[in-house]
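Following: one structure in structure tokens, then a few remarks.
A single protein chain has been omitted from the complex, and every remaining protein chain is retained in its original position.
Note that the chains take the letters A and B in the order they are written out, and that residue 1 is the start of every chain.
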């Protein structure tokens, strides 16, 4: 607030535009979101990825698992856009088929983490006191294991495999959502209308679900999108380390790991799967940034 | 200031306690019998019982926890199933390479990240800002193992300037540090940009300009020190990201550090080593955050008098 007067002028400008057209929140959101061009492009890219994930095996020009020992480790060509791997399999086809795995693992693991984390966050914020301290202490403990370490620890217990990767990343996401939801639920809780509903005598469950949860929705959506990118990255890292998807599954991280042995002679085997991971994660992150800027005016510049 | 330090030290005790319980229970969460695991698949029932006695697994759980904790204080955290050597020795030789790798990564990442963040904040909505922020979001989105392999391909395989992997000379640090730090640099850049942009709206910035200070002094002198307060906290959290990231990077670069030891141990189901490493990483992370909190107190004069 460098300048109260200019801030006021600015506030008036926005006020006047609001009074001119009273639009629904969705329209208002769309109007703002359209201005975020990078996020729009990313959104379209993510949509395409979803289409590819659904129809993957049907669109892929070659089989993703059938070896072809005649065409081993070939570079990019018209027949094989991204070349072939050590078993002669078409890398482009494997990337297409692998899209489903990456999106599925990313989305499901964040979804599971988000559901549990949101419930814990809401409970923590609503009941406060010892319930709050216990939940938050658990989060502190989970946060004490830096980054991917917690996921590796969980896989060490459960054993390698994609299913366990999903569980590991879900658990890894729980404290994140719990903290964010708790934070925004606390600010919603203190608003007048929740106080008013409380004094009318609404039941706790209803109060949380109908009044507090909707207020935290935008921060959940933003965080959800942002975490998918990280989840895809973590899953790929775990597969790269040999703790996730096992060969011959066309998981991007696992494909990249296979290519390491041929790095000096056939770098394309590592390059293209990595590019797929990079672009996918980039799209989710840019989309998340755009959603944050439109939905969360606090962080908005 | 001293009171603040003591307050913070007391504050981490419960977290340490819960973390130690979590890691202690870790071995008990593994499906199957830990004693059988240590004794090996071919061991007789009698052998397994002997191992159980040795490990104290037949004692009540709270005694086991007590033994576990007192073992930690005596530097005894069991022996590796794979090599039979004490876990402490296994870890000790791996600690410094990982420490220096994360240290150098952090140093360059914070410096470059801050520089990009400040330039982006001051050149807001100009090409420098767009370039910096697109670079940052790319840095966050890039799979580190991919970046590492690309760097190896270009600078080690093609150009032959730097070693492919391992730790032989100071040149060995260059590629792994660049790879490991890039994500943190990106996060620091984004965060310091938004933090500084908020600060530049503050009243005392206007005061500084009204004094006749030039933009350089306003931004670097008055803006940055204030903007650093949240950036420092966030950087501490990023240290965790680095420690985690080192696990992947060490595998890419065949680094003789803790991360690769951990991955090897997971593959071999060498639980005592995994347990000790988890504990070490967690301790290190908690310790770093404590240091960060202290720096925070140092930067923010209002904390010191509370």
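Basically, a contact is a pair of C-beta atoms (placed from the backbone, for glycine too) under 8 Å apart; a residue touches a chain by one contact, two chains touch by 3 or more.
Everything below uses one rule, namely that contacts and distances are computed from a predicted model.
Q: Assuming one chain is omitted from the figure, identify its UniProt name from "NADH-quinone oxidoreductase subunit D", "Hydrogenase expression/formation protein HypE", "Peptide ABC transporter ATP-binding protein" or "Protein-arginine kinase activator protein".
A: From the choices "NADH-quinone oxidoreductase subunit D", "Hydrogenase expression/formation protein HypE", "Peptide ABC transporter ATP-binding protein" or "Protein-arginine kinase activator protein", the unshown chain carries the UniProt name "Peptide ABC transporter ATP-binding protein".
Q: Have a look at B:106, B:205 or B:262 and name the one touching the chain we're not showing.
A: In the complete complex, the chain left out is touched by residue B:205.
Q: Suppose we count only contacts with the excluded chain; which residues of chain B make the list?
A: 200-214, 222, 225-226, 229, 299-302, 305
To be clear about the criterion, only the chains that are shown with their structure count from here on.
Q: Could you grab the centroid distance between chain A and chain B? Build each centroid from C-alpha atoms only and quote it in angstrom.
A: 22
Q: Considering only the defined contacts, which chain B positions touch chain A in the complex?
A: Result: residues 14-15, 18-19, 22, 26, 29-31, 124, 137-138, 140-146, 149-150, 152-153, 157, 194, 197, 201-203, 205-206, 239-245, 247-248, 251, 262-263, 265-267, 269, 271, 274, 278, 281-282, 285-286 of chain B touch chain A.
Q: Where on chain A is chain B touching in the complex?
A: Answer in residue numbers: 1-3, 137-138, 140-141, 143-149, 152-153, 155-157, 229, 233, 236-237, 240-243, 253, 256-257, 259-260, 263-264, 267, 270-271, 273-275, 277-278, 281-282, 284-286, 289, 299, 301.
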